[in-house]
Structure formats: C-alpha cells, structure tokens
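Complex shown without one protein chain; remaining protein chains in place.
And then chain A:
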Amino acid sequence: MLRKQRVSFSNNAGLKKIQNRNSGTRNKDTVIACWKQQPTHSADMAGGKGRGIAAFSFNIESLGLSRGNMPQTREGPNKLYPDVEFKPVPLKEGEDEDYMLALKQEIRGTMRLLPHNIKPLAGKGDVERYKERYQRQNMLDEEWTPDWQLFPKELMPQKKKLNVKPVGAKKKPIKVSSKEKADVLSKLDELEKKDVKSDEEKEEKKTTEEGEEEEIEGEELEEEELEEENDYIASYFEDGDDFGAGSDENMDEGATY
C-alpha cells in the first residue's frame, strides 16, 4: 500500500491529486505518512522522473513567471568585466579635490623616503652600485630609534651577537677602534653627502640633520663584523695617530745634519 503511494507521488505534482487518488482509502494515517515522506522525495518531484513533463512543485504564478516566459538559464560563469549599461557619474571637481589629490601624492612620495619604509636587504657583499649612493641621500633621517619604553624589549636589535663568537683578547681593542672608525666613517659620509647635495637641489623638504637621531648601535657593530674579514687590518690607522702630520714632522726633524 505504502509503496504504491510512493510511486504515485513521483508521478504527480501536488498533494491534491494524491488525495484524490486515495479518496477511496481515506486513511488518515496513510495521508499523514504521505506528508511526512514528502521532503525526502522532493528531489524526484520536480523534473527528473516526471515522465517528460517539466513540473514545478510550487505555484509559478506567485513569482511572476509563466511557462512561456522563463528567465534565461546561465550558460557559464559571469563575465570578468560585465557590460556596463549606465555610465558612471563624473568625479567631483574643485579646488578641494585638487588639493587633496596633491596631498595624497606628496604623502606617498615622502613616506617612501622615511626610514619607516623598510627595504629588503640587498646582499651586502656586492659592490655598492653608483645609483644607490644618490638614492641614499634622499633618505630623510637614515635611521630612527623608537622610544624603547613604548615597545616590547624583544624588538630591540640584539647586541649579544658579538658575545656569541669566542671572545678573545684581540676583540676588545678592535671593538674600541671599530666604534671610533664608525664615527669617522659617519662624519666622512656626512661631509660627502653635503658636498654632493650642493650640486643637486632636491624638491622634498628635508627635516633636521641626520645627526639628530642616533644610529642603532647594534646595527653598526654588526656591519663592522662583516668588514673584519678583509685585507685591511682595522687597527692599522688609529684615530689617535697623527697620520701624515706626525711622519712629516719627524722627517723634518730628522733632516737636520
């Protein structure tokens, strides 16, 4: 009995016809059972096993459709650049907008030059390219030191790296001289930059001198480490020695006969 009802379900859309069929066997239980089973057969109900009749389980008219007037079926994914029926409204023009545009481009340009803009490290062993020297001049405030009180301690660059390597007695004098050498180098750099700067005028407004900000110490020492492994002994030219001037004096005095 139940099986027959299931078969008749799939052939007809709508409960009304089933009820008409079963009017002879008006059994409340079976009718209720039919209702309960309805959701599981909903897959078969529309199309599929419908013997060629495209039957819908709901009232098509309630959605405004009719058999002849079905909406178009999709033939594939949407176009990547769909057709635009209505042209967009033109942009607002005015001096406010122009000023903000200029501001935006200026901000972009200046922020590229700030030390906040971190560039991926290029290989330090390479010969420094000619253009890098000029690009570096544009950097406003090469290094900046954040106020470590507001930052977690672990973000500080580690100075411990030197201690990891075997600390020999040789390291101590070299460390001292490398710091002095660092100062000399930075002074030379500044002088160099100042010379070339007077040749080219830059449009960007420069902030106060680089010297105002301290360089991150740890960085300096790390850089010096790399430069140890070359032919020039770091302690060859001590800052205290009067190179040139001293030897001239000696020569002068030695020339007396």
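Going forward, contacts are C-beta pairs under 8 Å (C-beta built on N, C-alpha and C of every residue); 3 or more make two chains touch, one makes a residue touch a chain; residues count from 1.
We adopt the following convention: contacts and distances are computed from a predicted model.
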item: Candidate names "Protein FMC1 homolog", "beta-fructofuranosidase", "Chromatin accessibility complex protein 1" or "DNA-directed RNA polymerase III subunit RPC3"; UniProt protein name, chain not shown; value: "DNA-directed RNA polymerase III subunit RPC3"
item: For chain A, the residues touching the chain missing from this view; value: 14-15, 35, 38-39, 56-59, 62-65, 69, 71, 85-86, 88-89, 91-92, 96-97, 99-101, 103-105, 107-108, 110-112, 114, 116-121, 146-157, 187, 190-191, 194, 197-201, 205-209, 211-212
